[in-house]
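A single protein chain has been omitted from the complex, and every remaining protein chain is retained in its original position.
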Amino acid sequence: MSVSTEAPEKQEFNKGKSRALSKEDLFAYAGEPINKAMTPEAKIKCFTDMVRIRKFEQAALQSYQKGKMGGFLHLYIGQEATAVGTVSVMNEHDHLITAYRDHGHGIAVGMNMNECMAELYGKFTGCSKGKGGSMHFFAPEKRYWGGHGIVGGQTPLGLGIAYALKYKGVKGCAVCYLGDGAVNQGVFHESLNLASLWDIPIVYIIENNGYSMGTSQVRSSVFPDAGLASRAEAYKIDWDNVHGENLYEVRAKTGAAIERAHEKSRPTVLEIFTYRYYGHSIADANHQRYRTKEEIRHYQERKDPINVWEQILLEEKHLTEDEIKEIDKKAKEEAKESIRFADESPFPPPSEILTDVYHSVDNPDSHTNEGTIFFNDRLPF
Amino acid sequence: MSVSTEAPEKQEFNKGKSRALSKEDLFAYAGEPINKAMTPEAKIKCFTDMVRIRKFEQAALQSYQKGKMGGFLHLYIGQEATAVGTVSVMNEHDHLITAYRDHGHGIAVGMNMNECMAELYGKFTGCSKGKGGSMHFFAPEKRYWGGHGIVGGQTPLGLGIAYALKYKGVKGCAVCYLGDGAVNQGVFHESLNLASLWDIPIVYIIENNGYSMGTSQVRSSVFPDAGLASRAEAYKIDWDNVHGENLYEVRAKTGAAIERAHEKSRPTVLEIFTYRYYGHSIADANHQRYRTKEEIRHYQERKDPINVWEQILLEEKHLTEDEIKEIDKKAKEEAKESIRFADESPFPPPSEILTDVYHSVDNPDSHTNEGTIFFNDRLPF
Amino acid sequence: MAVITYRQALKDALAEEIERDENVFIMGEEVAEYNGAYKVTEGLWKRFGDKRLVDAPISEAGFIGLGIGASFLGLRPVIEMMFFSFVYVAWDQAVNNASSMRYMSGGLLNCPLVIRGPANAGTNVGATHSHTPENLIASFPGLKVVTPATPADAKGLLKSAIRDDDPVFFMESTLLYGNEGEVPDEDDFTIPLGRAEVKRSGSDITIVAHGGCVISALKAAAKLKKEQNVDAEVVDLRSIRPLDKATILKSVKKTNRVLLVEENKPFCGVDAQLSHIIQREAFDYLDAPVHRISAVDAPAIYSPPVEKVQVPNPGSIINEVREILQIKA
Partner (left out) sequence: MAVITYRQALKDALAEEIERDENVFIMGEEVAEYNGAYKVTEGLWKRFGDKRLVDAPISEAGFIGLGIGASFLGLRPVIEMMFFSFVYVAWDQAVNNASSMRYMSGGLLNCPLVIRGPANAGTNVGATHSHTPENLIASFPGLKVVTPATPADAKGLLKSAIRDDDPVFFMESTLLYGNEGEVPDEDDFTIPLGRAEVKRSGSDITIVAHGGCVISALKAAAKLKKEQNVDAEVVDLRSIRPLDKATILKSVKKTNRVLLVEENKPFCGVDAQLSHIIQREAFDYLDAPVHRISAVDAPAIYSPPVEKVQVPNPGSIINEVREILQIKA
C-alpha cells in the first residue's frame, strides 16, 4: 500500500498539465499591500539580483569545470525567486541562515561577487578567507549566518538566532531555509516544537525543489495532502504553501510570516515549491537518470522565476527588452570581473590553518591564554 | 500568547470534574470482539498480573530504601493496565520494546519476579546478570527487547525489529512504548516517517502519564487539540487516544493497531493517558512540588487501573472479594520470595566485567579472534 | 575562606555570572522549576526568573543548537546536560557545529557557549548513562574542556568558562557534588583555563589525574606516604584543552616516574595523549615507562559492588605505584 501523493507542481506536470502561467497567475499576488508598496526600483533590483545570481553561478560552473575549485558546488539556478523574494521583505533586524546551497542567499543579501567567487576559489580574499568554500558563505554584518553543510544542522541554529532577538527585546526574526530532504532530520522537529512552545520569532522556509540528491521528495518523506508545511499543525504552528516561481507570491506570504513573527512572536513554516535546473552538485553529472529532460524543460519554460518576473515587469512597463539585455550584460561582466579577482587573489598562507580556530587565540589581548591548545608535536610549516 | 491545551484527563481534573467512572465508562469497550472473546481465565490473569506488577514494585521500593540497590528505580505503579492490556493482545510473532520504566512490561510478558528482583540487586542471577539494572530488563526469548535508558533511543530500535519481521515475511509486529517526554526526541519523528514511508508493522504507544520528570506534558511539548498521537497525521499514520485506566479500552485499541500491522503492514500511534503515583524515580523525592496531592488522589481514587478492572470483574462475577484478597496475598508472597532470592544470590565476579562486551570474545569457536580487543595495561582482578 | 560544597561552588559561580552579565542564561532539563536534577541550580529560578533559567524539553540537539545560534548574537548560554552522556543525541550540534562555525566563517563569528553537567561513572546508572567523553570532545580543535575536582576549582573555572569566548565543555561529577572544600572569598575569584595544579607535591613519583580521580589519587598518596613512605606528587590537570603541558613535564622531570589515572575507558583516553606527550618531550627523564590506570575496558556495569572494581580507586592506584616503584606489598 502506498501513502504518497506528490507536490501540486509535480502532480500538474505528471498529469501532463504543463502550461504557461496565465495573467491571473502572474498577478494573483500583485495586489497585496506589500507588493503594491513596491517601488519600480525595488522591482528592478529584484530582477537584477536574480539575474546576478544566475550569472554568478554560471561563471562559477565554468571555473569549476576548468579545475579552479575543489569540493562541492551546489547551484541555486532555478530557485532564485526564493532567496531574492524572501530577502526583499526582510527588515533591518531580520536575520537569515540556510544550508549549503547558499550562493543565492549571499548575493541576495548584498555580498559582492568578488568575495563570493574568491571563496569558491579558496582564496584569502574570500568571504570566509577561503576556509569555508561553497557551502559556507557567511556575512554576519548583513545578518547572514551561513551556509551550513550538515543537512538540517542549521535549523536549531536559526532558532537560536531568533531566540537571541527575543531575549534582547529586538523586534526582528530569523528566516531559516532548509530543503525538502532536510525535513527528515529529527532536529528540525525538535526545533519546531521549541519554536512553538516558546513563541520564537522564526520563519522556516522549506525550499521544496522536488529532490534530495537523486531521491524524489515522495521517496524520502511522506507527503501530506496539504504539503510538508502542514506538518507544522502538529505543533500548532501557522503554515502556508508558495509557488516559488512567482516573486510576488513569495513576497506576500513571506511578508505575512515575518509580520507574524514581529507582531505575535510566533513561528511560521512555509513550503516553497521550486526546482533546481542543474544536478544536486557538480558531482551529480547524470541527474537525468532520476528525472526526465521533459520535466526539467517544463520548469525552465513554464516556471522559471526570472522569466516570470520579467513578464510581470514588462507587463507593468517597468522594464524594456533593451534594459533587460543591459541588466543581463552588466551581470555577466560583474561575474567575469569576479573570476578575474578570484584568479588574481592569493591563497591563504599555511599559517592560516591555525587561525580562526579559537577566538581566544586570535584575540590574545582580550583573553588570558595559558597552556597548550594545539597538539601537533611539530608543524609542517 | 499560549498555544497549550492539555490532555483531556488533565483538563477534566483541572476543571474540578473529578468523577468516578460510570458503568457506561467501565463497559464501553466490553463489547468489542477482542474483549468478548476473552475467557474468564484470561481476564483473571490480567488482573493478577497487574497486581503482581504492583506488589513487585512495592517490594522493590522497600529494598531500595534499605540500600539493597544502586542507580535508578523508575516505578510503573499506576500505569499497569498499559503493559498488561497491550501485552494481552499480542500474538506469538509480536515483539515489544520500551524505555527505562520497564518492570511492568517485563512481568507482563512473563519474566519471573526472581530474575527481575535479582537484576535490581545487581546479582548474577538477574535477567541481565546484574549488568543492566532497573532500566535494562531484557527477555528476547519472550520477544521483549528491553529496557532502554536513553529517552527516545528505543524508537528506531523498535522500528528495526518490525522491519526484520517484514523482511523475513513473518506476520508479526513490534510494539514500541515511549513517554510523553520522549516525543521531543527528533529520532522518534525520523522513525515515524520511515515507518509510514516503508509500511513497517509497528505500533508506537505513547504512555502519557502527564510528566517528564518534573515537567508537565504541556511545558515540554505543544499539545495538539486532538492529542500527541494526532501528530501521526503529518506522516499519514493512523492514530488513536486511549483511556489508560480501562483495560478493555487498552485491549480494543491496541488490538486494532496490531491487526492493522498484521493485515496492512501499516504503523499506528496510540496515546494512552495514564499516571504514575510515585516520583519519576526514587531520586524524585519531592514530586509533590510539581503536582498536587489532590491530583495524585484523583487518579488513585478514580482512575486506578487495578480498581477499575476489579470493578469490572466483580460486576462480571469473574472474581469474588475473597479471590481478590487471595490474588493479592499470593502476589505479595511471590514478591517477598523474590526478595529472598535476590538477597541470597551472588554478585557477578569481577571477571564478568569483560564478558558480554563482544559476541566474538564470548564465542571463540564461532569466530577467528586475532589481536587485542581490551586495552587496560593491567587488570585490577 | 569559606568552606562550601562543590555543588554550592557551581551554584555561586552561576549566580554571580548571571548577575554580572545580562547575556548569561541557563537552559536545560529541569534546571528551573525543579531546581536541577542534581540541585546545582537550586533556588536560581526563584531568584532570577524565567528569562535566566529555562526549562527545556528532552530535545538536546534542539536546545544545544539553539544555544550555539544564540551565542552568535552575543548571548552566553550555559546549557546543562542532566548527564553528559546525553550530549550524544546532540553530538553533531555539540561538536561539529560548535567547533566548526568560527573556522568556516574565517573568524567572522564565535560561540561563547558553555555546556556543563556531570560526566562520571561509579553510580550504577548503567552503560548508556556513564560516559566520560572528555577525550572525545577535546579531540575537536575549536572546543575547550574543563574538569574541576574541588569546590574552589569548580567555582573559579566555571566563571572563566562562562566568560570565555569559545565553546567550553565543563565536565563535573555527581560523586563530587557533595564534597566540601575551601573557596576564596574574593568577590571575583576566577581560575584561568589551561593551568594545572600540583595538589600534592612529592619527589618519588608523579600521579596525573583529572576530575574525580584527583580525589582518589590524593587519598592514595596519603596512604602511600603513611604506609610505605612514598612521596607522590599529584598533578590535577583541571583543564584538558587547553592543557598545561609545562606543569606536567616539570613534575615528571623531577620525579622521573609517572602514573596517569583516569576514570574513562583506556582506548584513546586523555591519558593516551598525555603518555605520548610525556615520552615525546621527557624521554630522557623517564626511569620507567609511563603507566596508566583507567576503567576496566567494558561498558559500565550496573552491579554496584562490581562497578566499584571497574573504576580506578585509591587501592588500584596504590597497587600500580607499588608496581612502578617495585615495592613488594
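Observations on the structure shown:
Order of writing sets the labels: A, B and C. Residues in every chain begin at 1.
We adopt the following convention: a residue touches a chain if its C-beta (ideal position, glycine included) is under 8 Å from a C-beta of that chain, and two chains touch if they have at least 3 such contacts.
Keep in mind the model is a prediction, meaning the values are calculated, not measured.
Every shown chain that the unseen chain touches in the whole complex is listed here: A, B, C.
Of the candidate positions C:59, C:100, C:190 or C:216, contact with the hidden chain is made by C:100.
Interface note: of B:6, B:32, B:199 or B:356, the residue touching the hidden chain in the full complex is B:356.
The chain not shown here is touched by just one of C:54, C:136 or C:306, and that residue is C:136. Along chain B, the points of touch with the absent chain fall at residues 97, 126-132, 136, 138-140, 145-148, 150, 153, 155-165, 167-168, 174, 186-187, 190-191, 193-194, 197, 355-360, 362-363, 366-375, 377. Although one chain is hidden here, its contacts on chain A can still be listed: residues 69-72, 122-124, 128, 130-133, 135-136, 148-153, 181-182, 184-187, 212-215, 219-221, 283, 289-290, 347-348, 350, 352-354, 357, 374-381. Residues of chain C that touch the chain left out of view are 61, 85, 88-89, 91-92, 95-97, 99-100, 103-104, 126-128, 131, 135-136, 138-142, 241, 265-273, 275-276, 279-281, 283, 286, 288-292, 297-299, 301-302.
Throughout what follows, only the chains that are shown with their structure count from here on.
Separating the CA-averaged centres of chain B and chain C is a span of 36 Å. Rounded to whole angstrom units, the spacing between the C-alpha centres of chain A and chain C is 40.
Computed from the mean C-alpha positions, the centre of chain A lies at a distance of 45 Å from the centre of chain B. Among all residues of chain A, those that touch two or more other chains are 186-187, 190, 193, 197. Residue numbers of chain C whose C-beta contacts span two or more other chains: 57, 59, 61-62.
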